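Removed from the display is one protein chain of the complex; every other protein chain stays in position.
After this line comes subunit A, so read on.
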Amino acid sequence: MPESQSIVHKAATKRGRKRQSLLPILQDIYEHKHVIDEEDMVEVARELDISAAHVYGTATFYSFLETRQSGQFIIRLCKTITCMMHGKNLILQELERILKIKPGQTTPDGLFTLKEANCLGQCHKGPAMLVNDTPHTELTPEKIRDIIDGYRREALKL
């Protein structure tokens, strides 16, 4: 079984083959591969016995599911007004500077994807961002350098 087929198969077995399992299945696939590609969607449709168009419609609706390959670490920087007021743009500049990418892009080494996101629910500690599932708050440019450094080390298993 090709790798993506086996991931889909495993997710469907774990979550159950019903329409109500579609979102959890897509979430599982995304967690594994950091992308949900067309092949995955067709495979999910086959597993759940629904149309691939329905799977596509659902997968493209949600901002935490991506149909383009994202990096190992997805950075979501909050752009809601209170984080803006507390210096979000400085943080964004620093991220762009050290990662050498713009929002929506992924570093060539496949480590980081940079995105801007709506309210992360950390407004009292802005500016805030999520890296995969982990919140980082009260950000400063210095802190950003340490955080990114930490994830780089994690990726290299230093």
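What we mean here is this: a contact is a pair of C-beta atoms (placed from the backbone, for glycine too) under 8 Å apart; a residue touches a chain by one contact, two chains touch by 3 or more; residues count from 1.
In this text, contacts and distances are computed from a predicted model.
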Among "Carbon monoxide dehydrogenase large subunit apoprotein", "ChsH2 rubredoxin-like zinc ribbon domain-containing protein", "Septum site-determining protein MinD" or "NAD-reducing hydrogenase subunit HoxF", UniProt's protein name for the complex chain that is not shown is "NAD-reducing hydrogenase subunit HoxF"
With the full complex in mind, choose from A:12, A:95 or A:120 the residue touching the hidden chain. A:120
Looking at A:35, A:52 or A:84, which makes contact with the chain not pictured? A:84
Tell me where the left-out chain touches subunit A, residue by residue. 18-24, 26-27, 54, 57-58, 61-65, 79-82, 84-85, 117-126, 130, 133-135
